[in-house]
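Have a look at the structure below, then the notes.
A single protein chain has been omitted from the complex, and every remaining protein chain is retained in its original position.
And then chain A:
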């Protein structure tokens, strides 16, 4: 009896600290978000009023929130396609164990090491209206380009910088996937006289299918959370045209003191992200089974 109690206490002392911290800093706050999303809290008043689903209803009427939603989806969709295509393309180009390939892999990957905030400031200094590129164009007597000052250009620049900073990760993931392609099959295709294109589309690509899926969904989940780069590259502008969901949520919660409304947006973003992350997990489980089969 006593021995069993000691065992239980030992187990508790190993599980307890992590579990308590996790509950206090993650489970409780998520619950708080859910609760706040049903109130009109401004962040200060002692007694926030319960308003039911009002915040969720106003979400569907808010032009700003809807635009941020579309901007986020557009970034996620275009960004995901570019990251995956460039990721696979460059993985095929730098596959192989030469020193030169190792160098190229590092060069393609290094922006991922930098904080998104720094990357944004760096590119805004390069692309800004009075930035390096435009300063250079002016000194050459050419007209400046509105990289960050025109709504459409700014969104395109944001996506381009996201891709520049991120596709190295996709390259590495695809490289890992390429190592799992059966060498016997590649050899057999070569002996049968298949062209490089035929081998790629009929042997390599089908074998990479699970990796492709994982890459697509991972990029999507990451891009849906885009925040830091917006702060430092465009500041959400011009005229709010590059505000993402995460940007607007933090803005509404802390600058507009609309915590209830901000929380409702958070809950929607969390549900979408969790839905996609669950999809990743399920696809990954299927991919693992595929690799074993």
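By definition in this document, a residue touches a chain if its C-beta (ideal position, glycine included) is under 8 Å from a C-beta of that chain, and two chains touch if they have at least 3 such contacts; residues count from 1.
Simple rule for what comes next: contacts and distances are computed from a predicted model.
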Omitted chain, identified by the protein name its UniProt record gives, among "Carbohydrate ABC transporter membrane protein 2 (CUT1 family)", "Carbon monoxide dehydrogenase large chain", "Peptide/nickel transport system permease protein" or "Molybdopterin oxidoreductase family protein": "Carbohydrate ABC transporter membrane protein 2 (CUT1 family)"
Residue of A:80, A:243 or A:263 touching the missing chain in the full complex: A:263
Chain A residues that touch the omitted chain in the full complex: 7, 10-11, 13-15, 17-19, 21-22, 24-26, 28-30, 32-33, 36, 90, 93-98, 100, 103-118, 121-126, 128, 130, 132-133, 135-136, 138-139, 164, 169, 172-173, 175-181, 183, 186, 211, 214, 218, 221-222, 224-225, 227-228, 231-232, 246, 249-250, 253-254, 259, 262-263, 266, 269-270, 273-274, 277-278, 280-281, 291
